[in-house]
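Of the protein chains in this complex, all but one are displayed in their positions.
== chain A ==
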Amino acid sequence: MSKQQTRRPGAIAFNAVILGFSLFMFWQAYLISGFSALSSPGTFPMAMSAIMVLTSAGILIKSLGLSSPGGGFTGFRKEILPPIVLLFSLIILAFSLVLKPLGFLLASFLFLLSSIWLLERGRFGRALLLSVVSIIGVYVIFRLIFQVVLPEGIIPERAIISTIGDYFSGRH
């Protein structure tokens, strides 16, 4: 990132939150064992949170001195949080929520389909094809070759895989 003379939109708010968080953590660190001894469990956390307080205060003061980027909320939306990032974050959130109940295969497929569809700007056929290919690739590499345990959910994949295995080994 190149050096900039104007601050980024929202920089003051962010740095202030960081300072507030550091102060809170310092207070919490103090509550562990106070100033009882240099080797107490709370000393190191207190030292670290004190460093956080000092540096974040310095950063906040410095960012107050930089000139305003202008543009208000529009600038913030353009530079820091474009709609696509926000939308994407919501999709990931939804994916994490349904991962366990729906299972890896279905949840991942829906996640890939919706996110590729979004990024491909509406070409549904292409998105469908790409997500099917990707999900098969991921499944083969991670589930079958690397043997990673993935949440099964509502598709009985283990049963399907073992049926296929039985079929090929002639036990059918």
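As a convention for this text, a contact is a pair of C-beta atoms (placed from the backbone, for glycine too) under 8 Å apart; a residue touches a chain by one contact, two chains touch by 3 or more; residues count from 1.
The rule is simple: contacts and distances are computed from a predicted model.
Chemist: Would you kindly match the missing chain to its UniProt protein name, picking from "C4-dicarboxylate ABC transporter permease", "Sodium:proton antiporter", "HypC/HybG/HupF family hydrogenase formation chaperone" or "ATP-binding protein"?
Modeler: "C4-dicarboxylate ABC transporter permease"
Chemist: Out of A:Ser39, A:Ser67 or A:Ser169, which touches the unshown chain?
Modeler: The one listed residue touching the chain not shown is A:Ser39.
Chemist: Please give every residue of chain A in contact with the chain that is not shown.
Modeler: Against the missing chain, chain A presents residues 1, 3, 8, 10-11, 14-15, 18, 22, 25, 28-29, 32-33, 37-39, 41-45, 48-49, 51-52, 55-56, 58-59, 62, 79-80, 82, 84-85, 88-89, 92-93, 95-96, 99-100, 104, 108, 111-112, 115-116, 119-120, 130-131, 134, 138, 142, 146-151.
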